[in-house]
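Here the complex is missing one protein chain, while the rest keep their positions.
Chain nomenclature is as follows: A, B and C, assigned in order of appearance, with residue numbering initiated at 1 for each chain independently.
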Amino acid sequence: MTRPRTTDDARVETGRLSIRLVHEPIDVAEAAAFLADPRAGGLDLFIGTTRRWTGDAETLELSYECYAPMAVKEMRRLAEEAMARWPLVRACIRHRLGTVPPAEASVLIGVAAPHRAEAFEACRFLIDRLKRQAPIWKREAYADGRLEWVQGERPPDLPGLDTGS
Amino acid sequence: MTRPRTTDDARVETGRLSIRLVHEPIDVAEAAAFLADPRAGGLDLFIGTTRRWTGDAETLELSYECYAPMAVKEMRRLAEEAMARWPLVRACIRHRLGTVPPAEASVLIGVAAPHRAEAFEACRFLIDRLKRQAPIWKREAYADGRLEWVQGERPPDLPGLDTGS
Amino acid sequence: MNDETTNGALRVRVLVFSILREKMGCDALTVALDAPATGADLLDRLERDHPALRAFRPVVRLAVNQTYAPETTALAEGDEVALITPVSGG
Partner (left out) sequence: MNDETTNGALRVRVLVFSILREKMGCDALTVALDAPATGADLLDRLERDHPALRAFRPVVRLAVNQTYAPETTALAEGDEVALITPVSGG
């Protein structure tokens, strides 16, 4: 449970917050162990994975590109916002970069809260905002040979503007 | 991923559903691995843990008593109801029995769905219903020596009655 | 407790858990009832023999053969009937 407090281009580690960009498979057990806390009554972990089929298109793999130092800062800002809105005792975010095969996790959001309602709400908030705000882009490699950058449905929010969530 | 299809007093294993009563620590990585599926876009895992403090009372440990064959049946019924309401591709439930120290998991609900909204909703539904319906009882051992059965706030729902959720 | 089966009688197996088990001082018992009998008849009978049940009666639910069932359910010979106080799993 004791980790050095670090902030660099790929991670933030404080006592209550752990954010990492990783190039290997996301370790779910490690995230759950980080979240365990005697003040917590409920943990919620969301794990985003790659669907093989989107309509008729078969995805062979995804790859993620990232503006790393800003992504880490933005995820930290979102986590701190969640910690201010809900009484979270811990939160962690993992995002994988590079190539991700189908069914493997590309993102993990984990929160620990005294009660379950808060855990669900904060976890949902974090994944929704991360998908809007974190400067990370996904490229799908389809079975028919196409390589396609996935474009988000809406641009990220600017500071001070309504977030529309 | 291939498990024998079994149903006994302590577990149900079908291809898409895995329900177990366990006496050892809940294995989060095993549950996440069971849920991984190329049809899934989002997994949500809820983990219930023991808070050390409830107001001024310090909990040293919990212990769980269970009407095992009915608990397994009821959890299966709830999981099948969730699978009928949301397009889940997989679901798993683990409930620990016997003594559970603070910060360890007593229950895990995991669902895999094509999209995240469904995963969050189904997971929330399952933990809320499990806490109302599964014939399992928790006893708190407090630091002052008291042993106290926790009584749920409402009786379980009977078939055909509105569930009030 | 009456263990003899008489003509027109039925026997059910009753299971009791957690706080009710402690208050009643018993985790399982066999009860003979005059047929026909419902879940409510069983509860009335149990309450007579185990007054500790009275305080829980408003919140007790029955499970007959491992499924929740209303008190109006007709019981049959050999049924397994569990008394379920408000649960607290999770």
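Just so it is clear, a contact is a pair of C-beta atoms (placed from the backbone, for glycine too) under 8 Å apart; a residue touches a chain by one contact, two chains touch by 3 or more.
Just so it is clear, the model here is predicted, and its values are computed rather than measured.
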Shown chains in contact with the undisplayed one are A
Of A:A79, A:C92, A:A112 or A:L130, the residue that touches the missing chain is A:L130
Of A:A32, A:L45, A:C66 or A:A82, the residue that touches the missing chain is A:C66
Missing-chain contacts on subunit A, rising order, are 48, 64-67, 69-71, 73-74, 95, 106-107, 127, 130-139, 149-159
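The rule is simple: only the chains that are shown with their structure count from here on.
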Taking each chain's mean CA coordinate, subunit A and subunit C are separated, in whole Å, by 50
Subunit B touches at least 2 other chains through residues 48, 127
Multi-chain touching residues of subunit C, meaning two or more other chains, are none
